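This view holds just a subset of the chains, kept in their places.
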Amino acid sequence: MNDVKLGIDKIVDVAERIRRLEVQGATNIALTAVKALNEYVQESVFKDRASKLSEVSEARSVLSTSRETEPYMRNAIKYFEWKLRNANWETREGLREVSKKILDELILNFEKSHTAIISFGSKRILDGDCILTHCHSSTVNDMLKLAKRNGSSFSVIVTETRPLYQGRITARELIEAGIETTLIVDSAARSFIKSVDLVIVGADAITSEGNVINKIGTSMIALIAHEARIPFYTISSLLKFDPQTVYGEFESIEERNSFEVWADPPEGLCIANPAFDITKRDYIHGIICEEGVISPHSILEAVYRRYPWVFTTVDN
Amino acid sequence: MNDVKLGIDKIVDVAERIRRLEVQGATNIALTAVKALNEYVQESVFKDRASKLSEVSEARSVLSTSRETEPYMRNAIKYFEWKLRNANWETREGLREVSKKILDELILNFEKSHTAIISFGSKRILDGDCILTHCHSSTVNDMLKLAKRNGSSFSVIVTETRPLYQGRITARELIEAGIETTLIVDSAARSFIKSVDLVIVGADAITSEGNVINKIGTSMIALIAHEARIPFYTISSLLKFDPQTVYGEFESIEERNSFEVWADPPEGLCIANPAFDITKRDYIHGIICEEGVISPHSILEAVYRRYPWVFTTVDN
Amino acid sequence: MNDVKLGIDKIVDVAERIRRLEVQGATNIALTAVKALNEYVQESVFKDRASKLSEVSEARSVLSTSRETEPYMRNAIKYFEWKLRNANWETREGLREVSKKILDELILNFEKSHTAIISFGSKRILDGDCILTHCHSSTVNDMLKLAKRNGSSFSVIVTETRPLYQGRITARELIEAGIETTLIVDSAARSFIKSVDLVIVGADAITSEGNVINKIGTSMIALIAHEARIPFYTISSLLKFDPQTVYGEFESIEERNSFEVWADPPEGLCIANPAFDITKRDYIHGIICEEGVISPHSILEAVYRRYPWVFTTVDN
C-alpha cells in the first residue's frame, strides 16, 4: 500500500513537471507520461488484477489533466491502459512483462510513424520550391532536413512567431542544416506569399470536424495561403486527434501570461495572449500523417480505421 | 548668390533630417518641408521672377527625393510651387508676401482637413463598438479621442505591430485618454475579429487604382476583416494620394534594416523587413477623408475634383 | 405674423401626416413636402428677403425631421430652399413667382427623371428573361410595364415580402398588366435563383460609399444573386442619395411595430422588426438612374456632377 502511494506520488510529480512546461514537445511529453505509467506498474505492490487496473486508471487520470491541449499524450496513455486491460495477465510477473512490451511497442510505433510522416512529406518538396512555415515543429524540421539530404534544393521562409520567437529556433536549425532560410515578422506573411509554393506547419490537436489547432497565427497564414491559392499542409501524427471533440467538446485554447507579450505595459492596459488558434479544414489541402497524405474532411474515418481504441470510452 | 547657396544648404539639411527619420509623421514632415521652402524664399537674394521660380523648383526637387513613401510631403511642396507660379508678383516684397500667404493658407487647410476627417470618422463609432487598429496613426488616435470626448463608450484592440512596436504607443495614448484598450500580437488578429465591429487604420499612400499603402500587416488585417465581413476603413487626407501611380509607376515599398527584426541572427540567415504593404481597394469599405466617407474606387475622381493641381506635371 | 403662424401650422400638419405614413411612396412624399413649402411661401406675410429666407429654413427643418429614411424628400426641399436663396427677388410678387417656378421645374424634372429611368431599365429586359423583384417599387413596376408595352416577353418572380406582404401588391399589378408572374415566400428566393436572369429592386436611400438601403430582405436576395452570379440592379433616382452619409452619419434603420410580425405572441417573446437592410455595393451590378446605368462605386461623383447643390450645407 505504501509502495502504491510512493508510485502515485511519482505520477503526480511527472504531471506537475508537464504542467510547468519542464517537459516540452508533444512526443516527448507523451513518452514521459507513458514511461511514468510503466514505471508505476513495474514498481507497485500487486494485489490482484482488478485493483491494479483501477490504480492504473487513477494514475492515467492524474496525467491526463496535467495540460489542456495535449491529445497526443492523452491518446498515448489511453492506449497503454487499453492494451493492459485487454492483455492476458494475472500475476505480478505477467503484468510487468506485458507492461514493458506495450511500452516498447508504443515507442517503436512512434518511431515508425515519424519516419513514415517525414518521408511522405519530403516527397512534396520539389526542386526550386519555396516553403513557408510558422513557429517551430520538429516534424516539419525533420521533414525539411530529410528532403535536403535526399538532394532537393529549396528555400524556406519562416515567421518569427511572436510572442516567444520560436521561428528563430526553426531558422537556426534550418541554417545549420544548410537550408537557405529567410526570417520575417509574422504580419509580413501576406507580402511574401506570391513567391511561396507550399505552406507546411505542425499541429497541436486535430478535431473530429477536421480542423487543426496550432500556434497562434497559423489560421491567419492558412487564410493568406487560401486567398492566394497556395497549398497549405499540416504534418502531424493522427494521434493528435482529440476524441473529446467527437463528443461535442471544444478544444480549449490556452491563455498564456501577458508578460510574454509586453513586460512593462502601462497600467490599465489589457493584454490578451492566446497560445493557439483554429484552422478550418476548408483551408487545409491535406494532413500528412502516418496514413499518408489525406483530406482533413475524412480524419475521423482514418482514425477509426487505424486507431479504433481511441474511441473506447475510458472515463476521463 | 551667397545667400542662395546658404538657402539651398538649409534645404539640403532639412532633406537630410527627413531622410534620417529625425522628422516623423506625415503632417509634420510635410509642414517642415513647406516651411523650409518658405524660409528659403524669404531669405534668398532676389534677381527676377524667372530665376526665382527656377530656384524654388530646384529646392522642391531636393526635398522631394528625401524619402520614398511620402506623397503627402510631395503634394504639399508641389502645391507651394504651383501657387507661387500662378500668383502675381514681380518684386522681392511681393514674393515674400505671397509665399507667407501660401504657407499660412496651407497650414490652415491642413488643420481644417484634420478637423473634418476626425469629425467624420468619430461619427462611425457607436456605443458598445469594438474597434481594431494596427500600428500608430495620429489621425486614428485623434478620431478615437474625439469620439470619446463626444460621449461614445467603446473599446479598442490594438496590434503590437512588429518590428517596432508602434502599437504600444497607440495603446499608451488610448489608455491615457481613458479608452478601454487591449493589446495583442499581430498574428492574433484573426482570433479576435469576431468581436470587432470596425477596423480603422491610417495610410501612408493611396494609389490611382484606389489601393492603400500602410504599415506592414495592414493588408493581412484587411483580409481577415474581409473574410469575417467586418467593415475596414482607412482614415487619411486625400493628399496621401500619389499622382505618380496614375502614370504607371508603382508605389515603392521601403526595405528597412534587418536588426529591427533580430539584433543577433545566426550567420547566413536572410531577414526581410519591408516597412509597408498594399491593401487592395476590394477590401476597403471606405476612405474617411476631408471629402467625407468615400469609396476607394473613386479616389482618382475625388482628387481631380478637390485638388486638380495635383495632376499638373511639375518635373520631379 | 399671424399669417406666418398659420403657415407654419400647416407645415407642421403636413410633417405630421408624413410621420404617420398617411402619405406614402418616396416621390409622393417629396412632392407633398415641396408643395407645402411653396404654399407656405405664397401665403405668408412678407417683411423682407432675409426674414423670409429664415422662415423657409425653419419650415424646411420641420419637414426634414418628419421621417427617418426619406433622403428623397430631404433633397427635394433642400433644392427648393437652395434655389430660393440663389434667385433674384426682393418683393412679395417676385418671391411668389420664383417659388412657383421652382416648384414647376422640380415637378417637371421628377417626371423627366422617371421617364428616363424606366426607359433605361426597360432596355435591360430581354425576350425570355425571368426577373426577380422584392417588395413593391412603383419604379420597378413602371419599368416592367414599359418593357411589356415595348413588346418584351418575360416573366417575373416576386417575393411576398413579410411582414406587410407588399409583394402581393406587386404581383396584382403585374398580373393586371398581363405579365406572367409567380409569387413565392421570401425564403424560397435561393431555390429559384438558377432560373432568374436579372434581379431588380428599388431603393429607399443610397449612401456615399455606394451601398443601398431598401426593404428588409433585399440584402439577402443580393447575396443569393451574388452567389449564383445573377446580375442585381437597383433602379432609383440619384436623389435617393443621402448626403449625410458623406459626413460620417449612418443611414438609420427604422424599427417598426412588432404586431406587424405576430399579433398575439406569447408573453416574454421579443419580436424584432427592422424595416430596411443595407446592400453592399459589391453585390450591386449597377444603379439604373436618370444618369443611365452606373456603377454604385462612383455614385458620389455622379451626384456631384449632376446635383452639386446636394452638398451645400444647409443646417439640418
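Labels for the chains are A, B and C, by order of writing; each one numbers its residues from 1.
Please note the rule applied: a contact is a pair of C-beta atoms (placed from the backbone, for glycine too) under 8 Å apart; a residue touches a chain by one contact, two chains touch by 3 or more.
Model, not experiment: these values are computed from the prediction.
**Student:** For this file, with 3 copies placed, note down how many copies the whole complex has.
**Tutor:** 6
In this text, only the chains that are shown with their structure count from here on.
**Student:** Farthest chain from chain B, going by mean C-alpha coordinates, please.
**Tutor:** Greatest centre separation from chain B goes to chain A.
**Student:** Tell me the angle, as a multiple of 5 degrees, of the rotation that maps chain A onto chain B over the C-alpha atoms.
**Tutor:** 180
**Student:** For chain B versus chain C, which are copies of one sequence, does the interface use mostly the same residue numbers on each side, meaning over half shared, or is it different?
**Tutor:** different
**Student:** From the C-alpha centre of chain A to that of chain B, how far is it in Å?
**Tutor:** Chain centres of chain A and chain B, defined by C-alpha means, are spaced 45 Å apart.
**Student:** When the centre of a chain is set as the mean of its C-alpha atoms, what distance in Å lies between chain B and chain C?
**Tutor:** 39
**Student:** Could you list which residues of chain B touch at least two other chains?
**Tutor:** Expected reply: no residues.
**Student:** Quick one: in the complex, what on chain A touches chain B?
**Tutor:** Result: residues 159-163, 168, 171-172, 175-176, 180-192, 216-217, 219-221, 223-224, 227, 261-262, 265-274, 277 of chain A touch chain B.
**Student:** Considering only the defined contacts, which chain C positions touch chain B in the complex?
**Tutor:** 208-210, 245-250, 281-282, 295, 297-301, 304
**Student:** Mind pulling up the chain B residues that touch chain C in the complex?
**Tutor:** Spelled out, the residues of chain B in touch with chain C are 119-124, 126, 282, 285-286, 288, 291-295, 297-298, 301-302, 305.
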